[in-house]
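A quick write-up on the structure given underneath.
Missing here is one protein chain; the remaining ones are kept as they sit in the complex.
Entry: subunit A
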Amino acid sequence: MSDPGHAHADAFFLDTPDGPRFCMYHAPRGECRGALVYVHPFAEEMNRSRRMAALGARALANQGIGVLLLDLHGCGDSAGDFGDATWDGWLRDVAQGRAWIEERLGRTAGLWGLRVGALLAVVHAQTAAVAPERLLLWQPVTNGSGYLNGFLRLRLAGELLAGGSDSGGTEALREALAADEALEIAGYTLNPQLAAGLDAADARALGPRCPISWFEVTAAAGRPLPPAAVRVADTWRLQGSRVDLVPVQGPQFWTAPETIDCPALIEATLARLETPDA
């Protein structure tokens, strides 16, 4: 087999107090210009976006930015079962990844998150003792409660399509979670602690104290930015955060039934990082 002629990324299991976490480290090429930890999205969205995460990480590393892709507890190749994962545990995983790359590269790291991963990155930035160097948000989920409702509806749809009746709407499912019952949804076991943490996560609560580059993918050029995104960005600006809200045209690769790339999103991300003082 022919040699690739370049070094491969470093794939390893990071030992953390909560257990081993699978990591892919893409070392910066040339002079190091930055460090990022990638936080992946929720459940099946993670699988569908893995190629885009890898493409993005390689492109960033080529520009001198070291990237650590970390699989959260119970996700991807990391230890544990999804059904045992909790929101706070995931936040600890993010902090562990950040500590690792900061030690490796000797600088404060930023966080790069997609969808629910972006919400985790924001909550980390809201609460961490030392703010991350920056946030790169790809199509962030800003309201965990709304996202949880969407995930619960997958279960209702499954029940309808399997020929039964749905089990009483999202309210009934929320009651089950409140009664400490785990739910199996689209092949994933959702435990009540994870659901509660996601439900309570709200990007609007506090503007992160670091520069934020926020990318919204829209299907067609010239579409207005989603009003909800504009509202959150405005709320953060009022709280003193610096927010760039950048529209990008392309497919919603994290839900696409076939593997599909969104090169414009990677180009826009690299362009933001090229801009001085971004």
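Here is the rule we use: a contact is a pair of C-beta atoms (placed from the backbone, for glycine too) under 8 Å apart; a residue touches a chain by one contact, two chains touch by 3 or more; residues count from 1.
The definition used in the following text is that contacts and distances are computed from a predicted model.
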Checklist outcome for this item: From "Paraquat-inducible protein A", "Hydrolase 1, exosortase A system-associated", "Rhodocoxin reductase" or "Cytochrome c", the UniProt protein name for the chain not displayed is "Hydrolase 1, exosortase A system-associated"
Checklist outcome for this item: Touch rule applied to subunit A and the missing chain gives residues 1-5, 8-9, 11-13, 20, 22, 24, 42-45, 47-48, 50-51, 54, 58, 69, 75-77, 79, 81-82, 150-151, 153-154, 156-158, 160-163, 166, 184, 186-189, 252, 254-259
